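Every protein chain except one is present and positioned as in the full complex.
Entry: chain A
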Amino acid sequence: MLELRIGGHPILGAIDARVAEGDRICLLGPSGVGKTTLLNGIAGLDRRLNGMIRRRAELRVGYLFQEHRLLPWRTVRQNLAMVGARNDEIDRLLAQVGLADAAEALPDQLSLGMARRAALARSLAIKPDLLLLDEPFASLDPDRAAELRGLITRLLDAHPRMAMICVTHDARDADDLANRLWYLDGTPAELHWDQPLSARTSASRISERLRRLNV
């Protein structure tokens, strides 16, 4: 559904990769290397990448930004309605992410974790073919992070054809969520490692591989 042939971008170096239906990719790499830039490019937000990232026609992309980026002057329900969700869909989605009671709340009334789940519900509301997650577990305490990880795992199981690219720092996330690993490093950043994960690939083995790559 997605073809990346990147070259001559100021931050991103030569990158040649493709994403297929059902791919669950964890994108790892040191901070500041350009992971978010790549994600933005895939979402169509970086003009310098025009033509280098080919998306299947009509590809629907849901994007969970690092910040919730809900409209603070609209309730959670209105924020979901804004992207085209019907009322019954909104209720179902909010129940799925555990926010059934927060539909009429304003984003600033929610905790960080709740706001992120509301934003996740919005990214699912457009019935995405490709879900982009930018550090979804950042700044959450370990319990909340584990909860959200479980939620995303369940959502992925419920949508087997949906592809996902998740930027993360933590190899354990890859263990739980991914069936493929991208490792971005260098200046300009190149895709050093594009690896399918088997059931036997464990977090410790990923970490070991990353250590050998000097992470």
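One rule holds for everything that comes next: contacts are C-beta pairs under 8 Å (C-beta built on N, C-alpha and C of every residue); 3 or more make two chains touch, one makes a residue touch a chain; residues count from 1.
Following the convention adopted for this analysis, contacts and distances are computed from a predicted model.
One subunit of the complex is not drawn; among "FAD/FMN-containing dehydrogenase", "Dihydroxyacetone kinase subunit DhaL", "NitT/TauT family transport system permease protein" or "Cytochrome oxidase maturation protein cbb3-type", its UniProt record names it "NitT/TauT family transport system permease protein". Checked against the full complex, the candidates A:2, A:15, A:33 or A:61 give a single residue touching the omitted chain, namely A:61. When you scan A:40, A:96 or A:179 for touch with the missing chain, the hit is A:40.
Summarising the interface, chain A meets the missing chain with residues 40, 43-45, 61, 63, 65, 67, 69, 71-74, 82-83, 106, 108-109, 122, 126.
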